[in-house]
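We show some of the complex, not the whole, and keep each chain where it was.
We call the chains A and B, going by the order they appear; numbering starts again at 1 in every chain.
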Amino acid sequence: MDEATLIRALVAACCATIEEHSGELTKLDQAIGDGDHGLNMSRGFKAITAEADALAAMSLGDALKKAGMTLVMKVGGASGPLYGSLLMDMGKAASTAPANEADVAQLLRAGIDAVKKRGKSDVGAKTMLDVLVPVAETVAEGGNVDAIRARADEALEATRDMLATKGRAAFLGERSIGHIDPGARSSALLIHAVCNVLEAS
Amino acid sequence: MKKLINNVDDVLTESLAGFGRAHADLVDISTDPKLVTRKGGGKKGKVALISGGGSGHEPMHAGFVGMGMLDAACPGEVFTSPTPDQMLAAAEAVDGGAGILWIVKNYAGDVMNFEMAGEMYDGPTETVLTNDDVAVESSLHSQGRRGVAATVIVEKIVGAAAERGDDLAACKALGDRVNAASGTMGIALTSCTVPAAGSPTFEIGESEMELGVGIHGEPGRKRVDLMKADEIAEALIQAICESIAPSGDDDLLLLVNGMGGTPLMELYLLYNSAMNVAGERGLKIARSLVGNYCTSLEMAGASITLTKLDTEMAELWDAPVHTAALRWKA
């Protein structure tokens, strides 16, 4: 798979999974948030789909930066700036295409740092970071796609018993316990999609 | 879902278009990016006040654009923070050369998006973050309290200050002062339905209410049995007083705010209860406002806000204002 094909495949896979699960994300967000996460993600990834041609013509780094900026400008809410920052800073770190797992892990770390900074948060607050950070660890440890997917699922499930201290769910206090976090779910979905593409390539 | 709409996807655009047409004497609107700006754009030498947030809280914020209040409002999707491109376009449209004051309700999304806009904007900006909702103890989580109905009061008072020529630092300091002097708590009798979601945000029994509800239908302190208006007023004012600790000498502004689906008849009744509670507590209500100002779509319910007014704040509250939703002496 050349870079253009890879970018197209990633865009298609990510957009497809978000579209497919948009209702579920909204339901999760209705339980402990304000019920718009599915819509927000779907709006953002539709905008990315619309610019797939332009993205495919770019380097992976530039494509990530552009896709990130699109999320920032189209999504709004908490997830827009956060996923936007994730992709933008991954893009900035990917001046050259990642050659190996270590490169990918380093990309992810850069993106995750941006999320932490923008969200003034860290793992344990029942957010997307509770999926992204463990996954980045597995990547850094050289785990294969199966291991990565499994880790994402596990981490997602682990958000169920967490007490939210960031994002809207934090307003629920104890009542946030017992539900998985919508942003953690969308992160897990995206990670699965990326793994599926990498597996097929 | 029963709403006066055409398609779920067009709700915001069409409602915004309607607002622009109904108030063409007061505002200009843009639909891409979505924006409401004061007719004639920025006023030279005046600090520009820009607010915004998810839609569904009408008349907040678009209804407060005009003389003596906001210069621009950025409406996001329903209950979703607007995006930085809207804020940047707003800033460009109304910048009068004296700086931009963002008035932002304290929600993660709003804070981050306005923050990004501020970082991208080429010019002096300040932010007033409102967090008047006393329902959720800030100690419980690091997100801090939510910004709700006192945002209207901040926008009115700081709007008047900007109009009389206060500079950016003064406007920012005043906004922080008004916010700190304010406390709000609300209740919901029914849920609201986000148009695109199509089903109610939360389930609630026929004899239950949500005490301390947020303006997006987020849960609050607890689910309780339906309370009488007098009991509601007592519970809300008690919680607010624990936060802002007014003394009998303070001139208070009392806002009884409807959540969108509660008729005026009930709001005035609740206001009456609130006045009784204030009287029993020896509180002095110097100014009042009753109506739907910071809503949550068609949710039935209300919030009570108290603001401790100092002399300057009271004067600025009384100053002329001419917007779609708040108008006096103009």
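Brief remarks on what is shown
FYI, a residue touches a chain if its C-beta (ideal position, glycine included) is under 8 Å from a C-beta of that chain, and two chains touch if they have at least 3 such contacts.
Keep in mind it's a predicted model, so treat the numbers as computed, not measured.
Taking the complete structure file into account, the protein chain formula is A x2, B x2.
Convention: only the chains that are shown with their structure count from here on.
Centre-to-centre, using mean CA coordinates, chain A is 32 Å away from chain B.
Those residues of chain A whose C-beta lies close enough to touch chain B in the complex are 26, 30, 33-36, 39-40, 43, 72-82, 118-121, 125, 164-168, 170-173, 175. On chain B, the positions that touch chain A within their shared complex are 54, 76-85, 107-109, 112-113, 115-116, 136, 140-143, 146, 194, 196-197, 199, 201-202, 214, 216-220.
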